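The complex appears here without one of its protein chains, the remainder shown in place.
Each chain gets a letter, A, B, C and D, in the order it is written, and its residues are counted from 1.
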Amino acid sequence: MTTLDRIAPARPNRLSGFAARALKRPAFLAGFAILGASLLLALFPAAIAPYDPLAFDMTAIQQGPSLAHPFGTDGFGRDVLSRVIWAYRVDMQMAFFATVFAMLIGLTTGALVGFYGGIADAIFGRVVDAVITFPFLVLVIAIVAVLGPGLVNMYVAITAVNWVYYARLTRAEIMAQKAQDYAAAARVLGYSDARIIFRHLLPNAISPVIVYWMTDMALAILLGSSLGYLGLGAQPPAAEWGVLIAEGRNFIMTAWWISLMPGIAIVVTGLGFSLLGDSLADLLRPKGR
Amino acid sequence: MSAEPILSVSGLSVRFSKPRPLAHQLLGHPRQEVRALNGIDLAVARGETLGIVGESGCGKSTLARCLAGLVTPTEGEIRFRGERLADLRGKDRRAYNRRVQLIFQDPYSSLNPRMTVGDMLSEALTVHRMRSGSGVDERIGELFELVRLPQDARDKYPHEFSGGQRQRIAIARALAVEPECLIADELVSALDVSVQAQVVNLMLDLQDRLGLTVLFVAHDLRLVRHVSHRVAVIYLGSVVEIGPSETVFSAPRHPYSQALLAAAPTLEVKEGRKTPALSGELPSPLAIPPGCPFHIRCPYAAERCRREKPALLPHGGGLAACHFAEEIAAGTQPVRKAEPQPA
Amino acid sequence: MLDRHIDAAARPAVLEIRNLTTSFGPQERPLVAVDGLSLSLKAGEIHGLVGESGSGKSITLRSILGLIQPRGRVGGEILWKGRNLAALSERELGAIRGKEIAMIFQEPMTSLNPLLPVGLQITENLAAHTGLARAEREREAVALLDRVGIPGARARLADFPHEFSGGMRQRVMIAIALASRPQLLLADEPTTALDVTIQDQILRLLQSLAAEFGMSVILVTHDMGVVAACCDRVSVMYGGRLCESGPTADVIAAPRHPYTRGLLHSIPRGVAPRTPLYSIPGVPPGLGERPPGCAFAPRCPNALDVCRDEKPVPSVSAGGRGLACHNPEPGPTEETR
Amino acid sequence: VERGGAMSFARYDDSVLIDPVWAERNPDIWMVTNLYDTLLRNGEKGALEPGLAEKHEVSADGKTITLTLRQGVKFSDGSALSAGDVVFSLERARNPDGPWGNLLASVTGVKAEGSTVTLSLKQPDPTILSVLATFNTGIVPKAAYEKMDGANDQEKAAAFYAAGPVTSGPFMLKEHQKGSRMVFVRNPNYWRNGEDGKPLPYLDEVDFEIIPDDATRILKLQSGEVDGAEFIPFSRVAELSADPNLDMKLFPSSRIIYAPINSRETKADGSKNPLADKRVRQALNYATDKSAIIRLVTFDTGMPMTSLMPAATTYHAGSEPLYPYDPARAQALLKEAGIEGGLDITLTTLAGSADDSTLFTALQQMWQGIGVNLKVEQVDSPTRGEKNRSGTFDIHTYGWANDINDPAQVTSWLGYYKHRQAVGTGWNNAEFNTLFETSMTETDPEKRREEYKKMQEIYAEEAPLLFLYETPFAVALAKSVRDYVQSPLGANDFSTAWKSK
Partner (left out) sequence: MPSAAYLLSRLLQIVPTFLLVMVFIFLFVRLLPGDPAIAMAEAKASDQQLAEIRERMGLNEPLAVQFGYFVKNTVTGDLGRSILMKRPVAEVILERLPVTVYLSLYAVALSVLVAAPLALFAATRANGPADIAIRGLFQVGLSMPVFYIGLVLLTVLGAKLRLFPVGGYGRSFIDNLYHLALPALSIALYTSAILMRNLRASLVEVLDSEFVQFARAKGLPRRIVLTRHVLRNALVSAVTLLGLSIGNLMSGTLVTETVFAVPGVGRLMLEAIFARDYPLIQGLTLTFAVIVSLTFLATDIVQSWLDPRLRQA
């Protein structure tokens, strides 16, 4: 009893405090719920989807939503619901893999460049300028064209462009933090550069990056599905929302469900990411002085 | 006070040259240079408190940062126990950083908002191998007692403390590495009067107990007078007067010190003002006037002041940099200019 | 100079604040920033308002002009020349703001619009409240900047706030506030950002305006020295309430509220160098956690049981001294009696 | 018929340069004959009809062709069309730098005498008459053309086109906003007469709009903004046929969809290629349910391939679909070929092509039954082309449409080893090759027919392709538009189209 008492409150509920504040925000809850559900669908599509997403059923072509097929069927009698569910796997993967490496690379580069400045910073500045001078999609499409279409190449292409944005954000944030007295205090205490960068500056600089990451994952889904739509991203017959919409775009007047359902899935998931991102932005803001 | 200075500064100058983009060079814009410090000579003895006063922008913080190794001086040298700071590398340099600690004006921004107080202290202790294992925890406990923070402060974040407590955390962190010299840059400026007293008391107490040498940078003259053994008055990056605290405050030799003291509000309820107010603006450190830097605002300025920069020479108990220091002290000032109108 | 003091006492009050209460947050659990503050101000009087950070000084000033952002609720009466400002509409207040009552904000760095030249920010005030022509407005602006001690005023009209130092910005704000020759100036820490030599200059300016034009000033500060230097009367706030008020000299000479006493006591004055200073124990309570009784009770060395349970009622005694304390320090009057 | 009016037509892609010699892509090629008439014309059922040449004669040795020009034919600018123009046009067409120069490779000289034009050939060329009915021999006005500036013929052609060319065909170009719009107007001097005895064309104007997106093109038609839309996706054919306001046309075409099978003995990596065994190739063909694929991909608008060449081609032989679905037979053939324990095959498809992905999904399901494990590899079109050339593939998807009304082009492309290794399959059949070579100088139509029949039999038996299907040209028209024709070769023919008011 006594020992427990001493141990338990040792770390005053930092997380639970965060959770408590988070739970008071409907936006956070909604975003969290959406993404949680999306993650479940992405992880266990086989268990959840009622049909095989690829199986043709020539007896049930382009049927509207019904009990048997809540989202209807497509031109090959494939169950749209099942395809939308399987697409969660592809699209959530896209959201993650298209952004996570960019974030990591950008975070490191941005932190180092922001901290040390100098020539590396000047070169970095020019690279950033050159990269952001291209419209994002143009650059990604061009790189995909070099590498060939497909998911992995799409990740590579997006990462190749996107890290710059993270690096730029991190750099600015690190520079701002570097100017703060606590960074100077760490130097006065004789800490090593690595410690100052990674232990002191980065934790303080990271929240905008995390927030941006959330929004960026939503963007990655949009971008990925745009590429899918253009035939440069995920490849049919694999179920991916952009591909599904592309498949259904011919039937938007007659069999609207084929493209509408994946469209809704994109919007809802994107909404989840933005809601979470926005509320995280509020939640992660360092507490008032 | 022993005669041997623990920390000394000679001919210290700091110039910040504004980065001049290529375009400016092409257009022939002149290079701009902020001359934050212009040949400062100071020495602090072990256990002594040296107060440093001066108006905003005169270079107090720059001096403090130089001493803490955050700013590399353009000219001049800093010696700690006889060793040149510029020569220290690697381990020695880190050791210097440990022994000379800077405490910042704004207690909140000098604390990492994402670290608990315990983390901050244990980091300071372990990085410099001051303690290890359970010794760390013990020492943190001691430090808390030393600065009179509650023991449960350990797991809290800076934002959970009041201003005075935050400044005490900053002090505890500085003390964790067992420094010999503390540089307090506006230690209490951000605090309420009633809290200022707490922190000042703490500092005085610690200094006595630990034998610390303190550089007390502030603009509150009353406080400086209260805590310092000696005081240096800085104007535009130069020391214009330095001397034992009581001497400087009761009989300033430099007209700037005089004006500063006269302008500082006291608790004596006004019944008309005796001394003239200073007129004019503090000149920018971008364009420091030739001659005596104060001559533009000085009521006693003579032709000589415009030409010749006065040296810091012994006058009375201290040193002053004024051509007319003796006359001013004696009350036999040279011609006074017309008294500036109180606006 | 001496007789002005007596003069002022005889003049009628222009501003009469009664039971001002400003609160934020939900109706059920309000955060009361200013709690039943009463204060009166005579023409030409400089009234100091002191207190710790967060004691409600700025909110008091903002309440007078109805500028509480984000929305706070203002209760009580603010009688300005017989009109209750607290009850006026935004439009009616607009006619008074700037013209009759001007305010200087606490933050010189953020209170000027960074995108507009300083000259415009002064002249727009003149345009709104005077009938001056453009050229005259400009001339007036130069004169104002001159007055607050900005060298080369004419050349600086086209400059932007970021081209001024903090102290100069503060003075620009003062110039803006004074532009329309207000009858009442609400000055929120107007000299905090200034160097002592310049602070001195500004305080002199305020004093001379009060004397020449009968402008009243509420001067918020946390520096007792400033109060001593230029205020006719002073009010001391603690935790959103007024604890003591009176003629400056009297209050400084003989503070009666334990908080005022502590405040004055913690300033090094007449103590041996390097000896411990007096310091009020404890920390001020947060907005939401004000004690039911006297706000200062938890830190008060004189606290009685009644202090903890009952709010002290402000009383006014001879010599215009107001006090809200169950157990005050013995006052000079008692002593002499 | 009714005369006059403007018809608007939504195209899937824009023309770049409508010129007989330099037209390179289908959107160019298929427009050429609207502007430039040819000496001969392709009539019904592949028969040749007189065009600008009233009469043509082939000499006994097959080495001389004599053409008699129609009298009184004028270019659109009113100048007379002379034998000089014909010689000029044919000489241009022989330019070996042009993409179609080799169609006239057998020609050694062109001469004019009065209103007769004589072509001399190196050797008899059975295709030559068809070539004279092909777009690349369209007649351009020498005088107007030669006025153009340009370092070479291609630049001149571009300048000529940009200037709004003087034409010999039923239409003239009035305006071409690249990428968005092109306007043809009636050539008042055109020689052919319509049903009413007056000169063609009936329409005053044809407005083309470029709408690359299928769905948008159809929406445009449905909303009444255009009178016709080409390249209707087959998935929409049923729906549009049911639309009372529209006339859904499926024009027979020479377009075939097939999948070359790498038939080389060894794969590019040096390993043994199981597909080199014809039984394996046959097995794959038998294991493919073409009618299911036709239903899935073409929504029953297509037809199974009956020979190596499209059914609309001259000398086409074969009435039955090749390799009817017979999984048991397929399995047996595989066994015979010694394939035990499954076979891994990669299908190279075009990235982003829905048809290819459907095909893959279907094949994968069908072939699973015979133990073939089909994997997919998705590449873009240039990559696919490169793989085809280098032989680094197992099977890939491909398509073909005839450009000239003669079987030689497609037969050479698909089966003749010396011409790009029989569509990249590496299939090298000596008998087939010899047959093809003889047929190239065979002037007797009957003998030629025989040779082609034989070649088609060999090809079907050897199965260097996965034979898939033929598709029609799907064009949807507003009910008011009549008699628009798209030829099996793809040419858009507006000369006889008319619009009822």
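Operating definition for what follows: a contact is a pair of C-beta atoms (placed from the backbone, for glycine too) under 8 Å apart; a residue touches a chain by one contact, two chains touch by 3 or more.
Just so you know, these numbers come straight off a predicted model, no measurement behind them.
**Q** Among the chains present, which touch the one that was left out?
**A** The chain that is not shown is in contact with A, B, C, D.
**Q** From the list A:61, A:105, A:252 or A:284, pick the residue that touches the absent chain.
**A** Once the missing chain is taken into account, the touching residue is A:252.
**Q** Check each of A:45, A:114, A:190 or A:263 against the chain that is not shown and name the one that touches it.
**A** A:263
**Q** Among C:57, C:97, C:261 or C:326, which one touches the chain that has been omitted from the display?
**A** C:97
**Q** Of the residues D:219, D:292 or D:485, I need the one that contacts the missing chain.
**A** Reading the full complex, the residue touching the unseen chain is D:219.
**Q** Need a quick check: the contact residues on subunit B for the chain that isn't drawn.
**A** Contacting residues on subunit B, toward the hidden partner: 21-24, 26-27, 29.
**Q** Contact with the hidden chain only, please: which subunit A residues?
**A** 126-127, 129-138, 141-143, 145-148, 218, 222, 225-226, 229-230, 242, 245, 249, 252-253, 259, 263, 266-271, 273-275
**Q** Could you list which residues of subunit D touch the chain missing from the display?
**A** Residues touching the hidden chain, for subunit D, are 14, 16-17, 22, 24-25, 97, 99, 102, 154, 158, 177-181, 209-213, 215-217, 219-220, 222-223, 225, 380-383, 385-386, 388-389, 398, 413, 419-420.
The criterion applied here is as follows: only the chains that are shown with their structure count from here on.
**Q** Which two chains have the greatest number of C-beta pairs in contact?
**A** Greatest count of contact pairs is found between chains B-C.
**Q** Could you pull out the chain whose C-alpha mean position is farthest off from that of subunit B?
**A** Centroid comparison gives D as the farthest chain from subunit B.
**Q** Report the chain ID whose CA centroid sits closest to the centroid of the full protein CA set.
**A** Closest chain centre to the overall C-alpha centroid: A.
**Q** Centre to centre, by mean C-alpha position, how many angstrom separate subunit A and subunit D?
**A** The mean C-alpha positions of subunit A and subunit D differ by 47 Å.
**Q** Can you work out the whole-Å distance between the CA centroids of subunit C and subunit D?
**A** Centre-to-centre distance between subunit C and subunit D: 91 Å.
**Q** Based on which chains are in contact, what kind of graph results: line, ring, star, complete or other?
**A** It is a line, because the chains touch in a row without closing up.
**Q** What are all the touching pairs of chains?
**A** Listed by label, chains in contact pair as A-B, A-D, B-C.
**Q** What residues of subunit B sit close enough to touch subunit A in their complex?
**A** Listed in rising order, the residues of subunit B that touch subunit A are 65, 68-70, 93-98, 101-102, 104-106, 108-115, 123-124, 127-128, 155-157, 159, 170, 173, 177.
**Q** Within the complex, which stretch of subunit A touches subunit D?
**A** 54, 56, 58, 75-76, 145, 148-150, 230-232, 235-237, 246-247, 249-254
**Q** If we count contacts the way the header does, which residues on subunit C are in touch with subunit B in the complex?
**A** Touch residues, subunit C against subunit B: 1-2, 52-53, 147-151, 165-168, 195-197, 199-201, 203-205, 208, 222-226, 228-230, 248-249, 252-253, 262-264, 266-269, 271, 273-280, 283.
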